[in-house]
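Shown here: the complex without one of its protein chains, the others still in place.
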C-alpha cells in the first residue's frame, strides 16, 4: 500500500487534524467523539443540518460544513458508518433550538447508527435518506438503492433553505424532492485501497471496468470491457434517464463526479460527452458541477448525476455557499 | 490504458470543450489556436496575465483564468509546451493596451515557445519564469530548476496586483519575488500515463517512491523505499528550508499540492505533518492551500511548497479571486 | 430444564470469551476480509477485530463492576468504537442484554439464554432483517430460537450446545446461495449468490467458540 500515512490507527485522526488546521476560518474539528462543526454557532431559529458517513469520500462530508450547507459532519472510519455518539454530540453542539435534520446515505450501517444517534439525542430531529444510485434496484423490502453523489446536491440545496429560515419540515421536504429528482450512475476503472486492508478492495483486468460501481468499491451491475468515453457515458445516462423519466426540455443540473483518481481533464471530457448526448435527447442543462466531490479514496472512475430542477431547487442551488470544498457567492 | 477518452487525437479538444461548457460563466475556450480567455474583456489599463504549458496539470492553468488571476491560458498537448501562435493569439485577444505578462514555467520547450510567441506579438509584453523546484540544482549555465506548484501562487498573487492596477513592471517584480520566495519539493508513489503513450511513463516498485519527482513524471533526486508520511514530509521540508534559508518566526504560506491521484484525506494528513514539523522549527504558517492544483495526470503523490510572505504578498493572496478552480472573496 | 450454573455472563466470563474469540477471528481474518470484499466493502473483519480489542481492553475498568454496569460499558464501547452495520448491531445486542431485569442475581444458564435471546431480538428490530435475507441474522435468529427451546427443556446442556454449533454452521453456509435483501450485499442482486455473508461467518465463529469453550469446561 502506498499512501501518505504514519500508521493505520491514526490515519483518520491525523487527516482530520490537518483538515481542521487548514480550514480554521470555516470549521472546527472536534475529537472523541469526532465531528466537524462550523466555526461559528448556528444562528437562532436556523435548522441544523448534520450529515456523515464512513470516511474515504472526501471532500464529502466535512468539506461541506459551512455557511449555506452543513452545520456538522460525522466521519466514521474509512468506509465504516460513524457511531451514534458522534451524531448525538454533533446534534447537541449545533442545535440552536430549531431542530436537527440528519442527511443519511442509504446503507444499513449508516441508517442504523444515525437512527441510534437520533434516539439518543433529546432535541427535535428528523432524517432524510438519500438513495440516488440507479445501478441498484429500488425496493421497500430490501435495503434499496445506495446513496451516492446526489447527497452533495441535497446538502447544498437544503443547506441554502435552512440558511434562509426554512423549517425542519420544509427542509426535509425539499431534501426528499432533490433526492427523488436525482439519479446517479458510476463506473470504476481501478479499485481503491482501504488503509486498514492495505491492499486493493477488488481486482480488475487491464481492459475492464466495473459498471454501476458503488462508492466503496462495491461491485456494480456488471464487469465489462472498457469502452470509448462516449459509449460509457451514454450507457450511464440511459440508466439514469430510464429511472428519472425526464420529459423533453426539462431543466437539469448535470454533475460529473470524480471517484478520486481520475484527472480533471477526463471529467471535463465526460462532461462534454454528456452534454452532447443530452442535447441530442432534447434535455436542457441549466446548471453543472464537475469535480471530485463524492470520492472513493484513490479509485479511478466517475459518476454522472442528473438532477431535475424546478425554481425552488435552482434558487437554492445558486445561493451563496462557503465551505472548504464548495464556495460561491461569498 | 484506462481513461475516459474517445480517441487520443481528440482528447485535448474534447476536454477543453467540456471545460468551456462547464464554466461558461467565467471563461471562454477558443480553438485553433487553442486558448482559454476570460468571458469578459480585460478592462482598460489592466495588465493582462497569460500563462500556459503542456496539458495534464489541470486545473493549472485553464482553471485559473478569471477575475483576480489569469486573463488567458494556452494549453499544449499533454506534457508538451504550447505553440507560439497560441500565445500570440491569446495576447492579441486579451491585451487592453496595458501590456501582457507571460508566466512561464522553466522548461526548455515552454521558454522557447513563449519566447517565439512574444516575438510574434507586436504589443508591449514581458515574461516571468517560475523555477521553484528545489529538487533540481539551480544554475544560470544550465536549464536550471523546474517551475512547478509555486506557479499557482505566482498566478494568484500577481493576478491580484494586475487586477488592482499594477503596471507591467510592478507585476513582473512581484511575480519574481513570489517565485524567489518559494520552494517546492514533490514525491510520487505511482506514474502517470500520457494518453498518446498509452502506458505508464515509468515503472516503480510496490514499495518505492520517487523523491523529487517532476510534474511530468520526470525522475527526481532518488528512488527510495516508501516511508511513513512524517518522514517523507520532513525530508521534503528540509530540502525546501535548506534552499529558502528561512529565519525563525518568518511568516509562510504552506501549500500541499496533490499530483492528481492522491486522495484529499492524505493531503490533509501531509498538511498536518508539515504543520507539526514547521512548528517545531519555529516557522509560522499564516496562510495555506491544500488540494490538487498543479497535477501530473493521475499520478499518486504530492508536493509541498513554502512561500515566504510579506505584507504585499499576503494582501494580494487574500484578494478576491473567481476562477473555475480557485474562488474566494466574491 | 437446564439448571447448571455459576458464572455465565459474569464479567470475567465475558472477557475470557472475548479473548478466545479474538484468537479464532484472527485465525480466520483473511477469509472474513475476503468475504466482505466480495459482496461488501471489505471492512467487516477490521470492525470485528477493533470491537474485540476494545472489549478486551475494558477488562480492568469493568472487572469489579456489577454485571449490568459492565454490559452497559461494553455496549457503549462497541457502539462508539466500531461503526458500520456490525457496530450498530453488536452494540444493540449488548445494550439490550444490559436491560434484562434482575442482573444482580447469579446468572444461570437459563438466565444467560434469556439475555442472549433478548439481545438478538433487539438486533432483529434494529436491522429489520429476518431469516433468509443473507445477513448475520440467518445465523443468530435460529440460534436464538434454539436457545429458547433449550432453556425450557431437559436436554443436556452440552448436547444442546453441540446442536447450536451445528445450526450456526448450517445457517452460515446457507447464506451462500441466497440473494441478499438487507445490507450492502443487497446492492449486488444475483452477483451476491455464491458468497457466504461475512457477518454470518463472523457470528458463526463467535457462537462456535463460545459453545466449544462451554462444552470443554
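A, B and C are the chain letters, set down in written order, and residue numbers restart from 1 in every chain.
The working rule: contacts are C-beta pairs under 8 Å (C-beta built on N, C-alpha and C of every residue); 3 or more make two chains touch, one makes a residue touch a chain.
Keep in mind that this is a model prediction, so the values were computed, not measured.
Enquirer: In the intact complex, which of the depicted chains does the undisplayed chain touch?
Expert: Missing chain, whole complex, touching shown chains: B.
Enquirer: Among B:78, B:226, B:253 or B:270, which one is in touch with the chain left out?
Expert: The missing chain is touched by B:78.
Enquirer: Taking the full complex into account, find the residue in B:2, B:46 or B:146 that is in contact with the omitted chain.
Expert: Touches the omitted chain: B:146.
Enquirer: Going by the touch rule given at the top, which residues of chain B touch the chain that is not shown?
Expert: Residues 33, 54, 76-86, 107-109, 112-113, 115-116, 133, 135-137, 139, 141-146, 194, 196-197, 201-202, 214, 216-219 of chain B touch the chain that is not shown.
Criterion: only the chains that are shown with their structure count from here on.
Enquirer: Moving only between chains that touch, what is the shortest number of steps from chain B to chain C?
Expert: The fewest steps needed to get from chain B to chain C is 2.
Enquirer: Relative to chain B, which chain has the most distant C-alpha mean position?
Expert: C
Enquirer: Closest chain to the protein's overall Cα mean, using per-chain Cα means, please.
Expert: A
Enquirer: How big is the gap, in whole Å, between where the Cα atoms of chain B centre and where those of chain C centre?
Expert: 54
Enquirer: Give, as an integer number of Å, the spacing between the C-alpha centres of chain B and chain A.
Expert: Whole-Å distance between the two chain centres: 29.
Enquirer: Where the CA atoms of chain A average out and where those of chain C average out, how many Å apart are those spots?
Expert: That pair's centroid distance is 32 Å.
Enquirer: Hey, what residues on chain A touch two or more of the other chains?
Expert: none
Enquirer: List, in ascending order, every residue of chain C touching at least 2 other chains.
Expert: none
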